[in-house]
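Of the protein chains in this complex, all but one are displayed in their positions.
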Amino acid sequence: MEYKIEDIDKKFDAEVLQNLGNSEFVVKIKGKERNLKILNITSKGIEFILDQSYHFVKYLEDSTAKMRVVVDGVPITLNRHHQLNEIVYKNVGGSGSEGDSQLYLKSQIPGKVVSVNVKEGDKVKKGDVICVLESMKMQVSIKGHKDGTVKKLKLKKGASVAKNDILAEIE
Amino acid sequence: MEYKIEDIDKKFDAEVLQNLGNSEFVVKIKGKERNLKILNITSKGIEFILDQSYHFVKYLEDSTAKMRVVVDGVPITLNRHHQLNEIVYKNVGGSGSEGDSQLYLKSQIPGKVVSVNVKEGDKVKKGDVICVLESMKMQVSIKGHKDGTVKKLKLKKGASVAKNDILAEIE
Amino acid sequence: MIEKILIANRGEIALRVIKTCKILGIKSVAVYSDEDVNSLHVKNATESYHIGEASPAQSYLNQDKIIEVALASGADALHPGYGFLSENADFTILCEKKKINFIGPSGKAMHLCGDKMKCKAVMEKANVPTVPGSSDLVKDVDDAVKIASKIGYPVLLKSVFGGGGRGIRLVNNDNELREAFEAATGESMAAFGKSALLVEKFLQKIRHIEFQIGRDSHGNAVHIFERECSIQRRNQKLIEMSPSPVVDQKIRDKIGELAIKAAIAVDYENLGTAEFLRIDDGSFYFIEINARLQVEHPVTELVSGLDLVKLQIDIANGEEIPFKQKDLVLNGCAIECRINAEDTFLDFAPSTGPVPDVKIPSGPGVRVDTYLYPGCSVSSFYDSLMAKLVTWGETFDESRRRMRTALNDFYIEGVETSIPLYKTILESKEFIEGKLSTDFLKRYKILDRLKDDLKKEILSKSDVALAAAVIHSEYLKSRVKSSPGQNIRWKAQMDRA
Partner (left out) sequence: MIEKILIANRGEIALRVIKTCKILGIKSVAVYSDEDVNSLHVKNATESYHIGEASPAQSYLNQDKIIEVALASGADALHPGYGFLSENADFTILCEKKKINFIGPSGKAMHLCGDKMKCKAVMEKANVPTVPGSSDLVKDVDDAVKIASKIGYPVLLKSVFGGGGRGIRLVNNDNELREAFEAATGESMAAFGKSALLVEKFLQKIRHIEFQIGRDSHGNAVHIFERECSIQRRNQKLIEMSPSPVVDQKIRDKIGELAIKAAIAVDYENLGTAEFLRIDDGSFYFIEINARLQVEHPVTELVSGLDLVKLQIDIANGEEIPFKQKDLVLNGCAIECRINAEDTFLDFAPSTGPVPDVKIPSGPGVRVDTYLYPGCSVSSFYDSLMAKLVTWGETFDESRRRMRTALNDFYIEGVETSIPLYKTILESKEFIEGKLSTDFLKRYKILDRLKDDLKKEILSKSDVALAAAVIHSEYLKSRVKSSPGQNIRWKAQMDRA
């Protein structure tokens, strides 16, 4: 299987070569054979000794396209490499902000809506302030992710929004 | 319901008087009404605020006769008060050692059998050394719990025993 | 003698105060909002009272409700922590009225500390140097020019109707000042119908250095050394340490003496902090007194060996401070990192929600003050400080290395944290050399370096991630299919493992 790691422009290969029994395996990572001994495995995480080093990996998300894991405390996103994935991946972008082609403006933080600065039908530019949220004593301006027209506003002053809630549709 | 606590020679009463809703209750403990608000409850433990103080109670064991709980870190055994219980309870004794009427000699520690000092058929007195166990670099003599004849020995030199394993039957 | 203390706060500082109460055998009374019913301060206090809804205005800022609980619970004293009501002079006065021993300065002193202009005037009278500039509003443009030429350019022209950087103009000479004055006056007249301007020296490459002060009701006053708190974001401290790399014993004595003078000038009682700005030529300027226990007090505790909460309680009890200035020895070096729930790359925006798992570091010289536990939650109603990671070492380098290791061992699941940022800072040449300033992050492009570090860290863990991924796939396959041969053996092994 080939994987892409985060937004690193390279493919990495990994496969299980052999099951040695007694929870021990030979795996091939980036072309190199390594010994792997499982101490503990569930659907949520795995503890193993790779060659001579202990590691603890948690699985946070696992879809066909990507897998989010926490390796010894370090969060890493692995993208399973298909043709299709590559396209989606490029559009989503690696930095956490939504790509220009996306319809929805989502909130990257939870908070309370302090002000709504646009109306449905308004024309907005990328970077215009759409609304202001308050969270943890701070006011944060949420800016439009692209040029377009505000099609739908899913915001009300005083309401609470969660992380990843859709705030607006911009077309 | 009446309870006995550990080996304290007294009965204590406790009952739920009223369900106030919203996880709040009025309970009557030792004749006094108290307010109880549940924060969290499962079959294994409960967190609640009694009057104004937070408590965390774990349930370790729950049989019809007795209940072992850990109250804010303090282990406590409650005995539900029936006529029958009282008899059994007196016989078992409060100090952790088995009463004289018990058939079985049990090990109160885990360990490896270092020596077996009696044979089946031997007559033994209460306090005679039946065997020696080794655990955590220490040798511990296991003494007979009553006078009688060794009916069965469930011991082999070099074998491991777990806590509460039966070591011998003495009749 | 204080026997029962109501703690009008939440989070780690409420836990911190409870800890000292327990050690002294004093009963503690916690208060909590709807949001905090499962918080550790509720669980650790002797008694806990619900005081209202999640929003601070409905709970932790609700003065009447808190006083009501204090009276109902029989608390004879109140500890305000930091934030919330801790520097609210009205609340202090309310406590005084209700005969509740407020653990902190008098309402009068607090009021004076809170009024920056008045406080500055008092300090000037007491010969405590403040940031050069007009001690009051400037009368007109000529007055402004006169002051500016006295303190030297560049200067800042500030409108009192501004705030948050608005209405502030940087000018380099008389001409620029005259122009800016006209513009600012016009702007302000248009917006507010009136104008009020100040002139202040523009300080560059500033360090924020503060002195812990203590003064008892008998008039004994001491300082308990300095804390350097220059590493900040958005004017909020991130990392604090004691000693400061630019303060030696001579400077400590001198500025410490000024800090004590400042405390006396406002008749300050109990513990407080005198904040100074220090510029590259070595000058210190007083800016304000924080009339409370600071977030960063553990730094001082570790280098002085004192329990500052105990000292607060002792002073509130009317006792004398049990040591003299000369008895205090600054021992080793302490560093604190504020572990915030925030996304460094989203302009430090808050990150909230459930925290399913936490691993808290430990070891020689490591102290963690935190409200976190596995299964807890970071609320969006309150501030973003989840934990204070503090390390002590014989030397700065030992303290720094212990901090670096502890940061690595600190795992908080579910929210973004400032931990990765601190790892990068702690490893930076500039931090190691003590080249600190309030613009440290920007000056040394720390966020760019952080990005590089994260990339490197991910690459260094990529082998492990890939191994985990392929084993996970096999594991899932083995659980879905019941295929013959090897897979059954595999499954058996997996289940046993």
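To keep things simple, chains are lettered A, B and C as they appear, and every chain counts its residues starting from 1.
FYI, a contact is a pair of C-beta atoms (placed from the backbone, for glycine too) under 8 Å apart; a residue touches a chain by one contact, two chains touch by 3 or more.
Remember, predicted model here, so these are calculated numbers, not experimental data.
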Query raised in the report: Among the chains in view, which touch the chain not shown?
Result: A, B, C
Requested in this report: Could you tell me which of C:306, C:378 or C:419 touches the chain that is not displayed?
Outcome: C:306
Report summary line: Given C:368, C:385 or C:426, the residue that touches the chain left out of view is C:368
Query raised in the report: Which positions on chain B touch the chain that was left off?
Result: 1, 3, 5-6, 8, 12, 14-16, 19, 21-23, 25, 27, 29-30, 34, 36, 38-41, 43, 46, 48, 50, 55, 57-59, 62, 67, 69-74, 76, 78, 95-96, 108-112, 135-138, 140, 163
Query - For chain C, the residues touching the chain missing from this view - result: 19-20, 22-25, 298, 301, 305-307, 331-332, 360, 362-365, 367-368, 394, 398, 401-402, 404-405, 408
Query raised in the report: Touching the missing chain, which residues of chain A?
Result: 39-40, 47, 49, 52-54, 56
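What we mean here is this: only the chains that are shown with their structure count from here on.
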Report summary line: Expressed in whole Å, how far the mean CA point of chain A lies from that of chain B is 51
Report summary line: chain B to chain C, mean C-alpha position gap in Å, rounds to 50
**Report entry** Interchain centroid distance [CA atoms averaged], chain A/chain C, Å
**Finding:** 31
**Report entry** Residues of chain C touching at least two other chains
**Finding:** none
